[in-house]
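Okay, here's the structure, questions in a sec.
Coming up: subunit A.
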Amino acid sequence: MSGTKMARGHFRRRLVASTAATALIAAGVLVGTASGASAKPVSGGTLYFITNAQQFDNVDPARVYTGRDIAFFNSYLYRNLVSYKPVKGAAGSSLVADLATNTGVPSNSAKVWKFTLRPGVAWEDGKAVTCADVKYGVSRPFAADVITNGPQYLVDALAIPKLADGSSAYKGPYKKTGQELFDKAVTCTGTTVTFKLNRSFADFNYALTYPAGAPVPAAKDKGDKYDLRPFSDGPYKIAAYKIGDEMHLVRNTKWSQKSDTVRTPYPDDIVVRFGLDENVRDQIMLDDSIPNTVNLDGLQPANLRTFFADPKRESQRLNVIDPYIRYQAANVSAGHLDCLDVRKAIFFAWNTQALIDLAGGTVFYGVPGDSPVKSVLGLDYAPTKGNIHDPAYKIAGNPDEAKKYLAAAKTSCPATYARVTDPTKGFTEDLPKTASQQKASVLIQAAMKAAGMTVNFNFIPSGVYYATLGDTTKQNDLSRAGWAADWANASTVIPPLFSTPSSNNYTQNTNDPAFAAFKAKSDAANAMTDRKAQAKAWQELSQYAMDQYWILNPIFGKGQEEWGSQVGGVYFWDPQGTFGFGQLYVKG
Partner candidate 1 sequence: MTSPFLEVKNLTVSFPTEDGLVRASNDISFTVARGETLAVVGESGSGKSVTSLAVMGLHNRRSAQISGEAILHLESGDVDTISAPEDVVRKLRGKSMAMIFQDPMSALHPYYTVGDQISEAWGLYNEGSKKDGIKRAIEMLELVGIPEAAKRVNEFPHQFSGGMRQRVMIGMALVNNPSLLIADEPTTALDVTVQSQILQLLRDMQKEFNMAVILITHDLGVVAEVADRVCVMYAGKIVEQAQIDDIYYVPDHPYTIGLLNSIPRVDQLDGRRLLAIPGQPPSLISLPTGCAFRARCSLSHLVPNNLCATKVPDLDEKLTGHFSRCHLTEAQLSKARTAPGDAL
Partner candidate 2 sequence: MLKYLVRRLSATLLVITLVSMSVFIIFAYLPMDPARLTCGKACTPPIIEANRHRLGLDVPVQIQYGRFVKGLFVGREYGEGAAKFECPAPAFGYSFNKHECVATLIASAFPVTFSLAIGAFILWLLLGVSLGVLAAKRQGKWQDKASTVFVLVGISLPTFISGILILLLALKFNLINPIEMGRWVSPFTNPLGWAWNFIFPWITLALAFAATYTRFTRSNVIETSSEDYIRTARAKGLSEKVILRKHTLRAALAPIVTIAGLDFAGLLGGAIITENIFNLPGLGRLSIRAVLIDYDLPVILTTTLLAATFVVVMNLIVDILYAYIDPRVRVA
């Protein structure tokens, strides 16, 4: 949603691995409690969702890319070949067969994947969902001229040649350029669809939890406008979707419970109201004035504290470790922060405590992190050495330690040293132009000054923050950024952030002497089918990225959710990092 986009920037996908959730509970990090789902769910009624945003960023299954939207539409409108199990806790991150009869059968070192469709699944017009629909749905992300946004895993992994500019030789179902290449990579035999991949992809079925792999009936595809009215094979269909007003879902009478082991649709109507003023939205939650409402946004800080301090609302809220990390990407290209000692100096001088306090404290905002891979990712996360575990590290900053590294930088990289310590020059950090970041900049400035460094700020309008940074020539020395794994594998963290020159790699580390070795190891890890060996590789790469101080002072974030007193069946769906929408009901 646009509001989410603005507030959360580049965070795209939320996911917590099955093993990760176990780790979470063991570590006692799950600070919120879900309302008891012990009461028997009730059918009927209208379930409301409220948001300040004007619209969903995307509704088209091929374009949906935020965890919340994926979970929402996956629960109500469209079915993937496989889905995450819609349950609370660790089991929620396991895959279950949805449209398919199994979670996929890999062969040829996981370079070929087969799925067989379940019988009796129908579109909202009563027609059966066919293998051709799946194939057509999978072909759509290739149409870069129409399907913007959305995950690129299928485009990257399917065995279709790439052109010189890195794009696929297949241009999607609208232009049909290279259609024969696609037809070879994705084939239908009866109700069985076969995907041929260009590499070993052990967790390819996880990539298919994205609706980008969901079927689309070619006859209903309206190109760009499909984003307004996707065709449903789920338990609900869109009765109305008016941007800036509402989305109204009603029961899809052609859907049958028999064909679906995943969804339990309770409400008769689901209404998403867009555009509520933030104060109105918060007031609805604080007063419980519309008790059959779920808040899709976060509350404003003061209201959040009030809501979470109110004992009456105890069963209407969640405070959990969310899938996001927030960090400072150091631009290590020549002429920027190309000096490890300077990066270390900044790291040690950083007043993380003050910044966390400013943003809501450790209760609501997050805790200092030690890796680009978040602890909730389980298998792929291991505490790193050094950085926040360094004896000299202080959460409120250690200017003396920072000065030691500056002193070292004086000889190791005199030019960079001279620049960052020169009060008339200094280094520059990119920040989104928001009130809270402007306040944060004052704290950052003070912390740097205490260590004898000077920092300037380049405030970029928040709506275009990442779009601006995506052009690396516009990037300064340090850039605030955030990330979440696409699924429970650091293959969706390490490669995009560090080992490709992609628009998400704000470290610009391609000229770093260590880059070639790092990339080789990362590419190898990506192709591994031995999950444990792969996890070890990601841990080592995380350690390396931290040792190089490519990212500084990451925060492992927390998230809060609120809902009205009449909403039942609420739980935190770990892999999606949001509600398990499909089980929500309106209490009688």
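Behind the choice of candidates: all candidates are chains of the complex that A comes from, given by their letters.
Keep this in mind: a residue touches a chain if its C-beta (ideal position, glycine included) is under 8 Å from a C-beta of that chain, and two chains touch if they have at least 3 such contacts; residues count from 1.
If you're wondering where the values come from, they're calculated on a predicted model, not measured in any experiment.
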{"item": "Given options 1 or 2, the chain of this complex that touches subunit A", "value": "2"}
{"item": "Complex contact set, residues of subunit A against candidate 2", "value": "2-3, 5-6, 10, 12, 48, 50, 54-55, 65, 143-146, 148-152, 163, 165-167, 173-176, 221-225, 227-228, 242-246, 273, 275-277, 279-280, 283-284, 287, 289-290, 293, 460-461, 463-464, 466-468, 470-471, 474, 496, 502-504"}
